[in-house]
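All protein chains but one are shown in place.
For chain A:
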Amino acid sequence: MKDFPYTESKDTRSGFGAGLQELGRTNPNVVALCADLIGSLKMDAFIKDNPERFFQVGIAEANMMGLAAGLTIGGKIPFTGTFANFSTGRVYDQIRQSIAYSGKNVKICASHAGLTLGEDGATHQILEDIGLMKMLPHMTVINPCDYNQTKAATIAIADYEGPVYLRFGRPVVPNFTPADQKFEVGKGIVLNEGADVSIFATGHLVWKAILAGKLLAEKGIDAEIINIHTIKPLDAQLILESARKTRCVVTAEEHQMNGGLGDSIAQLLAREEPLPLEMVAVNDSFGESGTPDQLMEKYGLNEQAIVAAVEKVMARRK
């Protein structure tokens, strides 16, 4: 099992803020909108540098999505910022009609996704957003794993034509992605090559998969760990290559089982290469208040849960 050294832990939302700040310097067409959550989304630096290219919308997310669609007419590249819940479920029809069906080049940037939002509880902990967004034709769905990758993804999507949903979160997590790693939309990243099981993880669960890989190595299990930061379009080739080698698959994500990464990979395997699969994800439940670590443990989204899923799926392997 490879080592993944890191010198600091940071929140992915700060990676978004840093990426947006850099876009402010490099791309004059980038504009930003926020629905009264500038501090939470770490948009301060962009706003300070480019006050004329920032639109404070207030607590009016539906209007924000329409404004963003309109701003593309005239060549702007709008980045909207609010919590994941208010970026998706609250404004689904606005995104569907004015952005996705209309093919508008809007980047929907969503923080505080998933259980790791913590104490605010289930009203704010959306666990359905990947599913909502991936069902929309023309929508690209990205869930980077750490600060550096979120920063790189933020910068990359400005040059990626079409609507994008970029999902990130609140807690600090190890920042292990090399700062100079180029972000390629739709290209998974093999973190550790292995022969016994393929673990496909996204977002905060990528680090948990690395921790699980170490625990598995102690048990003599050689896990292949792949970061699927882009849920749509899915890197089918990479996933199938790995699955055909290891003959069993575990998926891991901070999202509902229904509609998430595991659901996408299950569909792919069922069509192309039926193999045993276990999903580490929230099983048809809302979240609740608690610390992020408590919640990830209670809802089975940590390294121990991944290890258990690996042992189960390897037992099913033929």
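Points worth noting:
Just so it is clear, a residue touches a chain if its C-beta (ideal position, glycine included) is under 8 Å from a C-beta of that chain, and two chains touch if they have at least 3 such contacts; residues count from 1.
Heads up, the rule we're going with is that contacts and distances are computed from a predicted model.
Of "Transketolase, N-terminal", "Zinc-regulated TonB-dependent outer membrane receptor", "ABC transporter permease" or "Fenitrothion hydrolase", only "Transketolase, N-terminal" is the UniProt protein name of the chain excluded from the display. Contact with the omitted chain, checked across A:20, A:65 or A:243, is made by A:65.
Summary of contacts with the chain left out: across A:16, A:55 or A:299, the touching residue is A:55. From the options A:27, A:97 or A:237, the residue with contact to the unseen chain in the full assembly is A:97. With the whole complex as reference, residues 31, 52-53, 55, 57-58, 60, 62-76, 78, 93-94, 96-98, 101-104 of chain A touch the missing chain.
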